[in-house]
Every structure is written in structure tokens, then in C-alpha cells.
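Only one protein chain is missing; all other protein chains are in place.
First chain written, first letter: the chains are A and B, and each begins at residue 1.
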Amino acid sequence: MKYLVRALLYVVLVAPLALFIVYSFTEGWFFPAPFPSEWTTTTFQRTMDDPRTLGGMWQGFVIAVIVSLLSLILAFPAARALGLRQFRGRQIAWLMLFLPTVVPPLAIGMGLNILFLRVGLAGTIMGVSLAHLISTLPYTVFTLSSAFARYDENYEHQALALGANPMQIFFNITLRMMTPSLVVATLFAFLVSWSQYLLTLLIGGGKIITLPVLLFTAASGGNPSTIAIKSLLFILPPALVIAFTARELNRHGNEIREQY
Amino acid sequence: MKFRPSPYLALAPALIVITVMLGASLFYAVLESFGIIRVIGQDALSLDAYRDVLSGTGAAGGEFWVSLGFSLWVSAASTIFSSALALMAAVWLSSQKNQADTLAINGHLAFPHLAWATALLLLFSQSGILARWAAALGWIDVPADFPILVRDSFGVGIILHYSIKEIPFLALIVLGVLRSQPVGYDVVAENLGASRWQRLRYVMIPQVMPALFAGALLVFGLIFSSYEVPALLGIGYPRALPVLALRFFLDPDLRARSEGMVISLIITLIVLAVAVVSLKLEERKE
Partner (left out) sequence: MTKIEITSLHKTYPNTRIPVLQDFNLSINAGEMVTLLGPSGSGKSTVLKIIAGIEQPNSGDIRFDGETILNIEPNKRGAVLMFQKSYLFPFLNVEENIGFGLKMQGVSPETIQAEVKRMLKLIGLPGIEKRKVGQLSGGEGQRVALARALVTQPKLLMLDEPLSSLDTSVRLNLQAAIREIQRELGITTIFVTHDLSEAMAMSDRMAILLDGEVTAYDKPETLFHRPPCVRSAKFVGVDLFLEGESSGGWLEAVGVGRVRLKDESKVGRSVFAIRPEHIRIQKEEKENSLMGVVQSCLFRGEALEVLVRIGNVMTRARLPMPAPMFAHGENVFVQLPAEHLFEVAA
């Protein structure tokens, strides 16, 4: 029984990957052939040669980088205050930051669409990045604030008493102590932005085409091999991140919650 | 030297960004739902869109009640299935020392919905892998013989997607509770003569129920309000509320646009209500 459950666990994890890989390197595999008859990289090459594929990946990457950086800069001081200080209104600040995680992206996106059209941010990289920021910021704040709640400020006091100035303390102590959580928080923000479809669609308005937008279009009625290749490119960053941050991920699993 | 900056100053940038964008987007959403659409110079307040949607007569409103029912059915079924499976998975995992399994669960969690839905499509569609294997085994002759599991009118594909995809999130919640309990309870219960089944029924499940229920409500809200999966794995009629809302929001007919906004606001209200209940539950737990 135990082995069955575990087998199921890994099959469910590995099957989609295997499926994408097999489909990516076949062509003309039609019903009712149970297995592909020939292997080819033609479709793969064709997809990669299509400027929209690389363009989409590049735009998605740029947006995700902007979003992670902005999230980090905005979240760091906020998380520190929430994790280390008791103050009047703390609960309200928590709720405000919690709100974007429950307000549906659909409603946020539709409203922002109107706002950004008015202020000229619609259809721009910056506009899409700002929209993504709403959904990444709460998670970045929560991840970092829970790290700050475990953080012992006396390390900073110790450095101060040893003659370090505030700047030196920030770079030599605070950043060093927070590095693991900062890495995790940045990667989360990156991944949430990377896989964001709806907000990109509503704010990008056909001008900003990222990989998920391409994938969605393909999946709505395209060639299985093309779908598989785009899926593969799409899940590559998450897969890499998970592989490299396994341990941290185990600790922060509950904070990631649901975000894709 | 001021060693500690004010917490309000530290929170201000993040809170301003969230409040301004969230506030403005909701403001415009409400405005348009009342038929005030500035781009076309329409600024008379009207309740037409609300009336059309709720009475089931408008362009989009005609489908409203059907879609609401469909969304509720799909969300409820997925939530129940995934909760039950998550509970089993967590109980099983809590007896494992192996960190790799927890990691695998986390791997599922980090797998994007869009990719997972795509995989289901390739796997379960009538010309998908499973259909081909069935044909190879001689069970079916043509794709149409294969049961319609995705893009079906009962939302089976969507339910299948969420029932599995939401297991990790809920399982980790349950696991968190189980692991934060003093190790003793189970041992004490065993020592007092409770069988394996009784310990599960009377010790473990009561402990995790409040957290699981709160988490399940969040999952319900998420499924109820999400667009991509029902758009990919669903069909044209009946369709999920978010699909309906977006379709009409993007409609060139501006009357339909207001109705799309109304539906989106109704979704938001329902999800917020569910979230409030979930938060209250979590507060009571503490």
C-alpha cells in the first residue's frame, strides 16, 4: 500500500514531464499509434526558430526580473517591520497585504486594465510588471517576515558594539544572515511572474506576449508537439529552481501557498 | 543616530503600491459595473447591468445562473476530492521519515497550473495518450469511443485537474499541524489502548480538521475565481463564471462589458466572503 502511494506520488510528478519530452521530439504521431514511430527535432527547431518563442521567453524573463527586484525592495523593509516590531495597526497592515492573495486576479486585472489604459501603462513592460507585483508582493513579504520573526537582532547589536556603522551592518550582517530567505523570496517572485497568464493578457493587451500567453493559445487548439515544447520551455525555470532550492523549499512550502 | 526606523515608514512603500493599485482597480471595476464607461463618454449611473445579470436576461446575464451553478459544482467537487486525498496523503506522510516525499509534494505545488492543465489535455483528450493506448489494447476503435474526460459538459476535466493539483497545498497544511503537535498524543492514545484506526479517527482527524477546513475554503475560493484552467479544460456551454466574465469584458459591445464587470465583482464578493470565513476559522483555532 505504502509503495503504491509513493509510486503514485512520483508518477504524477514525473508523468507530465515525460509526456512533454516525448511529444517534443516526435512528429506525425497520430491516433491510434500507442507510441511514436520516429524521433525528430524538426518541430523543436521550428518552434525555436519562430521569433515569437524566444521573444516571449525574453519578455517574460525581463518582466520577471523587474518584478522580483521591485518585490524585494518593497518587501524587505515591510517584512522587517512586520517580523520584528510590535506596533499599532500591525494587524491592519497584515490584512492589507493579505488582500491581494484573495481578491481574484480576474477582478484586479479587469480594473487595472481600465486604469492602465488611462495612464498609458497598458501594453508596456512596466505596466505588466506592476500588475504582477500585486500578486508577488504579499508572498515576498510573508516569506521574508517569517524569516525576520526567527531573526535575532542581537547579531546586529553585536556588530554595532564591535564598531560597525549602520551601512557596514546592513551589508556584512543583515544581508548575510537573510541570504537564504532572500534567495527563496526572489525565486518565488520570479516564478509567480514567469507563470502569470491572466494579468499579462489583460494588461499586455496583445502587445506583451510572454511564454504562458503563447502556450495558452497553442493549448487552446494547436499541434500537440508545439504545445509540449512550449510547456517544456515554460516549466524549465520552475524545475531548475526546485532542484536547486530543495531544502529551503521544504521549509517554506507552506508560505508559497497557491500562486500559479 | 536613529538605529530603528519607524515601522510605518518601512511599511509605507509596499502598502501604498498595494492600496493604490488594488483600490484603483476596484474603483474602476465598480464604476464600469454601473455603466460609467469614460472612454466612450458614458457617465450616467445605471443599474442595468446588475438587473440583466441577476434576472438572467442580458447578453452575458443569460448564462449567469447556469455558470454560477457550474462553477459552484466544479469548485465544491474539486475541494472535497482534494481535501479527502490530501488528508490521506498527509497522514501517510506524517508516518514517513523520508524528506524526499515532502519534497515531491512541494514539487507538485510549484508545478504551474497552466502546464499541468496542458498535460491533462495531452493525456486525457479523445485522441490523447490514454485513448491511443486504449485503442492499442483493442478497447476502442475511433477517438469518439473514448469517454469525454476533458472539455466535457460536467467539468470532469477541471475537477480532475484541481482534485490532484490542490492536494499538495492542503496536505502541507495538515502535515504542518500534525508535525507541530507534541509527539506524545498518538503515543498516549496508543498506550491507553486505542487501535490504529481509533487513533486516526479520534486523535489525528479532530486535530487537523479546523486547519484543513480553513485551507479547503481558500482552495474553494481559488478554484471558483480562476480563469485559465476552466478556459482550457472546459467547453463553451456551460462555462465557468470567470470565463463568462472575461469573455464579456472583452466584448466589443459595451453593454456586455458592464455585465462582465458585474459578474467579476460577484465572483470577488463570494471569494472574499469565503476568505473571511476561513480567516475567522483560523483565528478561532489559535
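Assume a residue touches a chain if its C-beta (ideal position, glycine included) is under 8 Å from a C-beta of that chain, and two chains touch if they have at least 3 such contacts.
Because the structure is predicted, anything quoted here is derived from the model rather than measured.
A.B. asks: Of A:V12, A:A93, A:I173 or A:L215, which one is in contact with the hidden chain?
C.D. replies: With A:V12, A:A93, A:I173 or A:L215 as choices, the missing chain is touched by A:I173.
A.B. asks: Decide which residue listed in A:M48, A:L160 or A:V183 touches the omitted chain of the complex.
C.D. replies: A:L160
A.B. asks: Could you please point out the subunit A residues that touch the chain left off the display?
C.D. replies: On the subunit A side, contact with the omitted chain comes from 86, 152, 154-155, 157-165, 168, 172-173, 176-177.
Here is the rule we use: only the chains that are shown with their structure count from here on.
A.B. asks: Taking each chain's centre as the mean of its CA atoms, how far is subunit A from subunit B in angstrom?
C.D. replies: 18
A.B. asks: Which part of subunit A faces subunit B closely enough to touch in the complex?
C.D. replies: Those in contact with subunit B are residues 2, 5-6, 9-10, 12-13, 15-16, 19-20, 23, 30-34, 73-75, 77-78, 80-82, 85, 87, 89-90, 93, 96-97, 99-100, 102-112, 114-115, 117-118, 130-131, 133-134, 137-138, 141, 160, 166, 191, 195, 197-198, 212, 215-216, 219-220, 224, 227-228, 231, 234-235, 238, 241-242, 246, 249-250, 253-254, 256-258, 260.
A.B. asks: Looking at the complex, which residues from subunit B come into contact with subunit A?
C.D. replies: 1, 3, 5, 7-11, 13-15, 17-19, 21-22, 24-29, 31-32, 38-39, 89, 92, 99, 101-119, 121-123, 127, 129, 131-133, 135-136, 143, 164, 166, 169, 172-173, 176, 218-219, 221-222, 225-228, 231-232, 242, 245-246, 249, 260-261, 264-265, 267-268, 271-272, 275
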